[in-house]
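A protein chain is absent from this complex, but the other protein chains hold their places.
Up next is chain A:
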Amino acid sequence: MKKTIQRGLFTGALVLLTAMTSKPAHAAVNYQALVDADVKKFQGYFLKEFPGVKLEDFGDGVYALDEDSRKQWKEMEEFPPYELDVEAGKALFNKPFANGKSLGSCFSNGGAVRGMYPYFDEKRKEVITLEMAINECRVANGEKPYAPKKGDIARVSAYIASISRGQKIDVKVKSKAAYDAYMKGKEMFYAKRGQLNMSCSGCHMEYSGRHLRAEIISPALGHTTHFPVFRSKWGEIGTLHRRYAGCNENIGAKPFPAQSKEYRDLEFFQTVMSNGLKFNGPASRK
């Protein structure tokens, strides 16, 4: 009898001890802390690589690295080639739909919402980008969506970016689903692909600041701050996902469609990496 009581007490103590020391199955993981550690490493890489460049200047892309290029760019920005697109974007933003509403009815703050995108929608379990939100607003109001790479989508996005200049990037990763999307974007950024077996990071981290023929390769830090851009090569304004597709083609990989999950996750990751910088789009680039 005594032995039975002793055994019972021992087992009870063991169960209690296990319960006290082990983590509960639902223990909350601090995903934001994991991501913040990544941001610190990522930004630290560039600050070490380019010791003369301040963190906030990485939003200027390659023009933060090379003084001559910066002077030329500054001159170009005096009469920016995207100015007419911004004006057109403003008109499109305020133009009434057939139902009498407009894009303006979908966005708060008079449309100065660049700083709210991209974000992870916890209900839909996916990343929502600004261009996606613009097109979803149109569809919800019975209009056709814009083509996703250039033209009106880029013009409206440019207008929204222009009235949002100076908004701080502060993308949050709060849940496992958001972290999964972030990790998918991270994988997309670091994994090598295509016939040339190259990755985003290969060019825009390891080779950033070096020459590719006559051009200097831009740093990945700050990549998402200034889109949409008017590229001299395009001769027009285009979206970030258009640029992603161009990069993928350049390395011999089949590009994903603009606003695909792959590119939205990549944009999510890249924007998180620029947390602390300011949105400064639209911009002109070579």
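Basically, a contact is a pair of C-beta atoms (placed from the backbone, for glycine too) under 8 Å apart; a residue touches a chain by one contact, two chains touch by 3 or more; residues count from 1.
Quick note on the criterion: contacts and distances are computed from a predicted model.
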**Asked** The hidden chain: which UniProt name fits, "2-oxoisovalerate dehydrogenase subunit alpha", "Aspartyl/glutamyl-tRNA(Asn/Gln) amidotransferase subunit C", "High-affinity zinc uptake system membrane protein ZnuB" or "SoxXA-binding protein"?
**Response** "SoxXA-binding protein"
**Request:** Have a look at A:Met205, A:Leu221 or A:Leu240 and name the one touching the chain we're not showing.
**Result:** A:Met205
**Prompt:** When the complex is taken as a whole, what residues of chain A touch the one chain not shown?
**Reply:** 45, 48-49, 187, 190-195, 197, 199, 201-202, 205-206, 248-249, 252-256, 262
